[in-house]
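Just one protein chain is left out here, and the rest sit where they should.
Labels A and B are assigned to the chains in the order they are written; within every chain, residues are numbered from 1.
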Amino acid sequence: MKAELLSLIDILGTVTFAISGVFAAMQKKLDLFGILIIAFITAIGGGTLRDMLIGDLPVSWMRSVKVPLIILVSAICAVLLRKFIHNFQQTLFIFDSLGLGLFSVLGIQKGIMFGFSPGICIAIGTISGCFGGVIRDILLNNIPLIFRKEVYATACILGGLVYFLLLKLHFNKNWLDVVVMVLVFLIRFLSVRYRWRIPSIYNDKNEI
Amino acid sequence: MKAELLSLIDILGTVTFAISGVFAAMQKKLDLFGILIIAFITAIGGGTLRDMLIGDLPVSWMRSVKVPLIILVSAICAVLLRKFIHNFQQTLFIFDSLGLGLFSVLGIQKGIMFGFSPGICIAIGTISGCFGGVIRDILLNNIPLIFRKEVYATACILGGLVYFLLLKLHFNKNWLDVVVMVLVFLIRFLSVRYRWRIPSIYNDKNEI
Partner (left out) sequence: MKAELLSLIDILGTVTFAISGVFAAMQKKLDLFGILIIAFITAIGGGTLRDMLIGDLPVSWMRSVKVPLIILVSAICAVLLRKFIHNFQQTLFIFDSLGLGLFSVLGIQKGIMFGFSPGICIAIGTISGCFGGVIRDILLNNIPLIFRKEVYATACILGGLVYFLLLKLHFNKNWLDVVVMVLVFLIRFLSVRYRWRIPSIYNDKNEI
C-alpha cells in the first residue's frame, strides 16, 4: 500500500509540476509547443540536473516513455481546462507542495544509494525538488521565484536535516520517507498559508 | 556521395548556427570575445546538451579540434564581413533550416544507436536541433525565440514522427535521413515564408 501511495504521489507531483509550467508559460503568452516544452522541463528539470550531476546517465525520464506521456497528457488537459483549473489553484498548490516533498525525499534516497555524505544528499534532494522551477523561470526570463519570495528551498533543506537526524535516531526506515515528505509539505504549505518569510537581511532602505 | 553531402551539410549547419550566434550577439553589442563565445555555444549547444543527457561523454565537440576551428573561422569571417552577409540573410536562413533538419536527424539516429524508444529519440532529435538557439537566447537574456514565434521545435517533432513512420513502413534506410532532413527543412522554410503560425490558444484578449 505504501509503495502504491508513493507511486501515486510521484505521478501527482509530476502532473502538478507540469501544470505549473503550463500556467507560467501561458502568462508569457507562449504558443502551444512552447507551453508543452516548458511543462516538460518544469516537471523533469530537477531530476534531470540531479542525474547529470551524479552521473546516473542517461537521465531517468529517457528510460521509459511513461513520464513524458504523463507530462504530455497533463499539459494538454491543463491547456484545455485552463479556466476550470484556475479555480482550483488551491488544489494545485497542495499537489505542488506534495511533489516538492516527494521529489526531495527521492533525491535524498538516490544520494544515499550512490554513497554520498549527508550534506551532499541534502543538496541533491534540494536540487531534485527545486530546480525544475528554477529552469522554468530562467527560460521565461524571470528571476527564479525561489530566490525571492517563498520558503521553498528552505523546506527541502530542513526536511533533509530531519531525514538524517531521524536516520541517526534509528527511526523506522519504512516510514522515514513518508514522514519527511509530509514535513516538507507542511513547511511549504504553512509558510504560504501564513506568509512566513525568511527574516530579511535588508534594513528596509537600500542600504547595503 | 551521400556521405559527402551529409558531411557538407553538417559543416554548413555548424557554420550557419555559429553565424546566427554572431548576429544575435552583435545586436546586444557584446565585445569580440563575447561574440565568439555566443557563436560557439549556439553551434554546439544542442549536441552538447544531448550528449550530457544521454551520457555520451566527453561531449562530441571535445573529441577533435575540427568543430571548434570551423566555428572560430566562421565567426571571425562573419564579424569581418558583417555588412556583406547582412544582405544574404535569405541564404543564411536556408542554411540554418538545413542545419536544423540535419541536426535533428543526427540526434534521432544517435538516440536509436543508444537504444532509446521512438518517443525519446524524437525528443533527443528536437533537443539537438533546437537547444543551441535556446541557450543562446538565455545567455543574451531573451525569452527563447522558439517558444514564441516560429515553427521550429514543431518542425523537428513532425520530422521525427515521419522518421519512425517511414522506418515502420520499411522505407529505404539509405535515404530515410535525407528525406526527413529535407522535410524538416521544408516545414521550417515554408512556415516562415508563408507565416504559418501554431494556432493561438489565446482569444486575443488577455483572458486566461
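Quick note on the criterion: a contact is a pair of C-beta atoms (placed from the backbone, for glycine too) under 8 Å apart; a residue touches a chain by one contact, two chains touch by 3 or more.
The shown structure was predicted, so the numbers you read here are calculated from the model rather than taken from an experiment.
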item: Absent-chain contact - pick from A:5, A:53, A:113 or A:165; value: A:53
item: Contact partner of the left-out chain, one of B:37, B:77 or B:166; value: B:37
item: For chain A, the residues touching the chain missing from this view; value: 52-55, 57, 114, 116-117, 119-120, 123-124, 134, 138, 141-144, 146-149, 153-154, 157, 197-202, 208
item: Interface with the undisplayed chain - residues on chain B; value: 25-35, 37-38, 48, 52, 55, 57-59, 62, 64-65, 68-69, 79, 82-83, 86, 138-141
